[in-house]
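A single protein chain has been omitted; all remaining protein chains appear in their positions.
Residue numbering begins at 1 within each chain, and the chains themselves are lettered A and B in the order written.
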Amino acid sequence: MIPLSWYLIFSAALFCIGLYGVLSRKNSVAILMGVELMLNSCTINLLAFWHYYVQVRQALQMSPLVFAAIIFTVAAAETAVGLALIISAYRKRQSIVAGDLDELKG
Amino acid sequence: MTFWSDPDGFLGNWLIHLLAGIGIPAGVAQAIGYALGAAILATGALLFVLFLIWLERKMIGRVQDRLGPNRLGPWGIFQSVADMLKIFTKEYITPTGADKVPYNLAPILTVAAVLMVWAVVPLAVTVYGVDLNVGLLFIIAVGSLGEMGILMAGWGSNNKYALLGAFRAAAQLLSYEVPMVLSLLIPVMLTGSLSMNKIVMQQDIWYVLYAPLAAFIFLITSIAEVGRAPFDLTEAESELVAGFNIEYSGLKFGMFFVADFLHSFTISLLVAVIFLGGWRGPGAETYPLLGFVYLVIKTSLVNSLIIIERASLPRFRIDQMMDFTWKVLTPVILILVALTALLEKTMVMVGLGAWLRTGIMFIVNIALLFIADTVVRGHLARRPRPDVRGKERPVARPENFFSQPGSGA
Partner (left out) sequence: MTTLQIIFLIIAAITLVSACLVVMTRKIMHAALWLVLSLMGVAMVYATLQSGFYAVVQILVYIGAISTLIIFAVMMTRNVMEDVGPQSNRGWGLAMVGSLILFAGFSTVLLTWDKVQTNLLEIPAINGENIQMLGLALVDPMGFLIPFEVASVLLLAALVAAIFLTSDIKRSRS
């Protein structure tokens, strides 16, 4: 009994909070946490529209669900590689402040 | 319905009538009934741990050729009560610099993660908390919540050794989740659903006869998930003081202790439900309480097996443990899943009967176990051990007293 707009506004708010986190934090791991929030807001959006579609068209559609599964997979892979990069940069420079990693040659 | 044919529904209806007599509407009465059922289950499980601790100490004592506790009460049955009273009255010592919220939340999260498993397990034909259609996945997800509790305990203690112990425990739990989830794929394949009720309903032939290797690997990985011997290096008293729960005292430590034993009983329950047929047995459909008795017998058998192997096997080292999961368990269970899927499909297409399929898969499982054992003995167990001897020092002996350089002459 919840209107679709509530889900969309909730996911828009989560997206904007994640965007603020990405744009304004110094620590690289904190930037990755903002990216995770943004990905989750997109998945809520997707599943809300899937529910709306099934309810309005009365036909079961699988592609949003597969899309959501692939989003989970890609988020996990991207977090793993991103954190590996951060740890590797920390070993070389002893700093993970995003503003200090500004030289290309390691 | 009578009490004997449907105990859950009967008690629920009685409660709703009782509360409607005082004027509470049916929806609220049902919610109160649910909350009361959950509270009774949780309290019963926690109080049952006292009996489990006593049983474990007695059995381990007998394996080690000694009596267990036998002073308090006949056969020492009040020993656990005395221990519980002692833990209640101990002082909470919080280390300075400890982060208050993760430090205090960690024992609660660990116990809650174990208790939540009991919500989806069917205890009898009509007695279950909720019939989720993703029940098995819920159990695994809740297990990973417990691992978050361990990390919070290690970090909140402001102690480098606790942090190190928490890292090792988290690495162990993450690594052993992979073969555990894969070994649970086989009952799911055979049932066609993730719901625990359907898994029990489909076990006309117990799954342990169909896939004994999967049951064995599930048992081993679940013991590693709990952190019991022989996988208890994270709380090994001689190595790392006490692992992630060094800085806990009093009832907070009691909660970790309770979570350990309750988790061990819970995994016995899961093995009994998923592989040993759960509450099924002669006459269990008409009398649900008889089904509950069967389940308790099966669970106690598996729990006794876990207790006896705790007393018998030495502890793993951390690199042995990691090698064991990634190099032995994961390939074996992957091959088993692929083989089971292939053979099951072809046998069903050919049209063999249920018992014939069970026999063939049993033989395939045992064959795979022997092949894996041979490969491990041939390759993995023959790694050269690191040579940790120092330089050889001269030894004073009577015959070389005057000639050897370090002998003092």
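By definition in this document, a contact is a pair of C-beta atoms (placed from the backbone, for glycine too) under 8 Å apart; a residue touches a chain by one contact, two chains touch by 3 or more.
Remember, predicted model here, so these are calculated numbers, not experimental data.
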item: Neighbouring displayed chains - absent chain, whole complex; value: A, B
item: Per the touch definition above, residue among B:W54, B:W118, B:W155 or B:Y207 touching the missing chain; value: B:W155
item: Candidate in contact with the missing chain, chosen from B:L15, B:A42, B:A112 or B:A170; value: B:A170
item: Footprint left on subunit B by the chain that the document does not show; value: 97, 99, 101-102, 132-134, 137-138, 140-142, 144-145, 147-148, 151-152, 155, 158, 163, 167, 170, 174, 177, 192-194
item: For subunit A, residues in touch with the removed chain; value: 1-10, 12-14, 16-21, 23-27, 29-30, 32-34, 36-37, 40, 43-44, 47-48, 50-52, 54-56, 60, 62-63, 65-66, 68-70, 72-81, 83-88, 90, 94, 96, 98-99
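One rule holds for everything that comes next: only the chains that are shown with their structure count from here on.
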item: Centre-to-centre distance between subunit B and subunit A (centres being mean Cα positions), rounded to whole Å; value: 34
